[in-house]
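Note that one protein chain of the assembly has been removed; the remaining protein chains are unaltered in position.
Moving on to chain A:
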Amino acid sequence: MSLDQSFIGRAYPPTRPYEVGREKIREFASAIKDESPLCRDVEAAKAAGYPDVIAPPTFAVILSMGAHDAIVEDPQLGLDYSRVVHGQQEFTHHRPIRAGDRLVTVVRVDDIKTRAGNDFLTVRAEISTVEGEPVCTAKSMLVARGTAEGEE
């Protein structure tokens, strides 16, 4: 069955704060083999004008993906997550994520489309500090393969 179009525009409550740690940034940078000292060395980061080590540009996926759970596990939406693949991803950084940040994420459904038996779900995650400073906007397009079979 196709996904319910009335979910377009729906926003979910903010996640609980995520505390960005230096070692988590280092672990993520190592996992993507990013050797940048700005992700590892506080002095190097300060010399580049940052208050602490900064995260690689795709680190925000940890927050956006975690927040997506509210949508993909919403029984009312009825998404079959075992059929979901990642179609597109984009990050707009208002400033780099850095160690010491306490971040909350609000996700909303931007769009739902059905094409050739597949559902295309566009989800936007607004990541900001607990004080309300915008940090990153992450847009994801998720494709649920074959879930809209027999329609269209």
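Basically, a contact is a pair of C-beta atoms (placed from the backbone, for glycine too) under 8 Å apart; a residue touches a chain by one contact, two chains touch by 3 or more; residues count from 1.
Definition applied: contacts and distances are computed from a predicted model.
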| item | value |
| --- | --- |
| Identity of the absent chain, which is to be given by its UniProt protein name, from "DNA-binding NarL/FixJ family response regulator", "Acyl dehydratase", "SRPBCC domain-containing protein" or "Amino acid ABC transporter permease" | "Acyl dehydratase" |
| Hidden partner chain, residues of chain A it touches | 24, 27-28, 30-34, 36, 38-39, 48, 50, 54-58, 61-62, 65-66, 82, 85-93, 95-96, 139 |
